[in-house]
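The complex appears here without one of its protein chains, the remainder shown in place.
Chain naming follows the written order as A and B, and within any one chain the residues start at number 1.
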Amino acid sequence: MPDPVAIIGIGQTQFRATTPGVSYKELMFEAASRAYADAGIDPRRDIDSFVCCSEDLTEGTSIFDEYVPDQLGAVLRPVHTIGGDGIQGLAAAYMQVLTGVFDVVAVEAHSKASNILTPHHVLALALEPGLVRPLGAHPHFVAGLEMSRYLAESGTTREQCATVVAKNRFNALFNDAAAYGADVEVDDILRAAATFAPLTALDTSAPADGAIVVVLASEARAHALGADAVWIRGAGWRSDSAGLDSRSWGTAAYAHLAAQQAYELAGIASPSREIDFAEVDDTFSYKELQHLEALGLFGEGEAGPATEEGLTAIDGDLPVNASGGSLGVGHLGEATGLQKVVEVVRQLRGEAGQRQIEDVEVGLAQSWRGVPTATGAVVVLSRE
Amino acid sequence: MGLRRVAVVGAGMTKFMRRAMETGRELAWQASSMALESCEMTRRDIDCVVLGTAPDTFDGVHMKGEYLADGAGGWQKPVMRGYVGGGTGVFSPIQGWYHVASGLFDTCLVVCEEKMSTCLPHPQAAFLTIFDNMLERPLGPNLIWIFALEMHRYMTVHGVSKRDIALVSVKNKGNALDHPCAQVAQKITVDDVLNSETLVWPVSWLDISPVSDGAVALVLAAEHVAKRVTDKPVWIDGVGWHLDSAYWTNRDLYYPKYVEYAARMAYRMAGITEPRKQIQIAEPYDPFSYKELHHLEGLLLCGKGEAAQMTADGVTQRDGDLPVCPSGGLLGVGNPIAAAGLMKVAEIFWQLRGEAGKRQVPGKPTTGVAQAWGDLMQVGTVTVLRT
Partner (left out) sequence: MTSEREYPGTPLTDGQLRRGEVLLVEHEPNARYAWDAGVAIGRSLAELKKGRLVGRECYRCRRIVVPPRMFCEQCFRPTDRWVYLKDSGRVNTYSISYLRWDATRVAKPSIPAVIEIDGASKGMGILHLLGGVKPEDVQMGMRVKAVWKPPRQREGSIRDIRYFRPY
């Protein structure tokens, strides 16, 4: 088992549908300032390396890495960007600390989704250019296809998916940072017009803007700083076939394999018993259920019924997306994974206020890079 | 806890071409297969994949790391795409290094691929979008502007002429005649460079590397695996990378501080205290002729302003005291952005193992440095390799 690596600081901005008064640099500066204050460090002196997560076409700037260092306190420091999501970024920082060469590493991701005027056309650029893109379809068709397949294979119902939406958006009402907290009913969702059947607009998380920074430290440095540490026990990430033609549609294999790696490192043999709560990707309602099963937290076809029975509510046996998930918080692009990590950290620290889950020791955060990818990452965090 | 040693055990590359028939995935597959074959490993032996590829705007594919992963052996593996612009080619093995040195993985396939020809009408147009969206793009800048501004500053501060700088193009394009993958190898003279078309003064046509398609791959392994796989592992003994401020117009461009800082980081790790004495072979990043000089100084292989003289004295020839870009560099072999930097690491790998064929430098070098540069005159990435 690898050495434990600590998360010693978290910082974020509010997440909102639009953030017209501030630039992405100003959002990043706010998140970084908060994270470094939380960690009790000065980035000009104490941080050994910085990892940023972004995609050029989401930003509208090529080689976006150019524009990150100043507002993070990272000028003339080791900085690199990954074309990956926040939990992959966390994994990169985790590995750097494990080498023994870097004691403190910061990870950043943000979303300025409101600044993209043609979001679905940009997303369509991620479709394979030779055979898929020429179909001229809105890229969410991929999610519609997958949802159909998942429902058919697992026996999950649309009602169960709608329950996920209702749960998460309600949870978000207790999260000050969330953009889309609301009391929606299952019927509202079932009655909504289909977008990519069986998906409706209400099954789909809406985008939000915001920035998040997380600071990792080696065990020795965390102790030296007297940090209120939460520990990374294991992490995993996987890319299944990018090709729509060669993937299995019903199960989220990337999540299953990524979790396997994380559990092995964390020494977790029985996840459904040993994980107390989870923040899993819910970009679309059905994804929460599909992911819960792939992560081994519920058996095949059982996540839907479990949700209906309230097992994944904040006061349930295995609370899922107490923060509100992307459905309630807003979809933050590559920062989504870090939003989940931050929630897990807050819960483990006992700082989740009205959404606090009782008696938590071990939490899981999981991300998916979204349509049309089959890439996701998992991290297991614990209090001790 | 001691540092876990990581070695390069295999390498492969495609030709560098102005326009390849192969897609980006196919280029990545060709380089990866060759790298695996070279050390008799298969995809099954690979624990993780690091993919390096620069602007998505060239390929016209968003999140292109996802699209390319299959071609790089990434199916159902942990795949991560690092992206530091032109610095990516030397950063990717550093990223591979931390994957293995962390102890989480024993082997890593590092693949860098670039397909620039897809972008019409000319790939260079894509570079408009690297400039600041608010205050620079409206001025309609061309990529070469920043190189020209930097080259002019360098020339002015050190009293170096275009003639002095042209020697780098002559050397590298000539060296590339011995590289089987080279796109623009040719025997030229200093006057050829000075008489070539002025693009953005002081940069002329023969001062710059071309637009290219190509891929390179390396296989990295932890010590216990490396020793099983080959009797000539090349150790990654030092890694360094630094990023300077985005506000490049607030910096004096005559000297690449970020390269120096990255080099110091790598040298410290490798136990190098006198780089000029302890390093026998160097592959600094040479997308433009003057950059080789700029980077030699940043790498502390000579004093500030001294690289031109060092070149004129023949020190950096293949049979000189410190061979520089024996591969032929970007100026001679080509510049498929991310793959170009990895080509330099592959060159050091082959040179240290005595496998560089006609390009082999004499004297059996044991320590080499590869360096790349990227972003907006900002990033230095450095690796020190040793047998």
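The working rule: a contact is a pair of C-beta atoms (placed from the backbone, for glycine too) under 8 Å apart; a residue touches a chain by one contact, two chains touch by 3 or more.
All values derive from a computational prediction rather than experimental measurement.
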item: Omitted-chain contact residue, chosen from B:47, B:66, B:114 or B:150; value: B:150
item: Candidate in contact with the missing chain, chosen from B:76, B:186, B:245 or B:366; value: B:245
item: Hidden partner chain, touching residue among B:41, B:203 or B:263; value: B:203
item: Options B:20, B:54 or B:116, residue touching the unrepresented chain; value: B:20
item: Residues of chain B in contact with the chain not shown; value: 11, 13-22, 27, 30-31, 34, 60, 120-122, 124-125, 128, 133-136, 138-142, 144-145, 148-153, 156, 178, 180-181, 198-203, 213-214, 245, 247, 249-253, 350, 355-358
item: Those residues of chain A which, in the complete complex, touch the missing chain; value: 19-26, 29, 36, 42-44, 57, 60, 69-71, 73, 75, 112, 114-118, 121-122, 125, 129-130, 133-134
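Basically, only the chains that are shown with their structure count from here on.
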item: Centre distance in Å when chain A and chain B are each reduced to the mean of their C-alpha atoms; value: 33
item: Chain A-facing residues of chain B, complex; value: 1-4, 23, 54-57, 59-67, 69-70, 74-85, 91, 95, 98-99, 101-104, 126-127, 129-130, 132-133, 240-247, 257-258, 261-262, 265, 269, 374-376, 378-379
item: Chain A - residues contacting chain B, complex; value: 2-3, 55-58, 60-63, 65-70, 74-84, 88, 91-92, 94-96, 98-101, 122-123, 125-126, 128-130, 236-243, 253-254, 257-258, 261, 265, 369, 372-373, 375
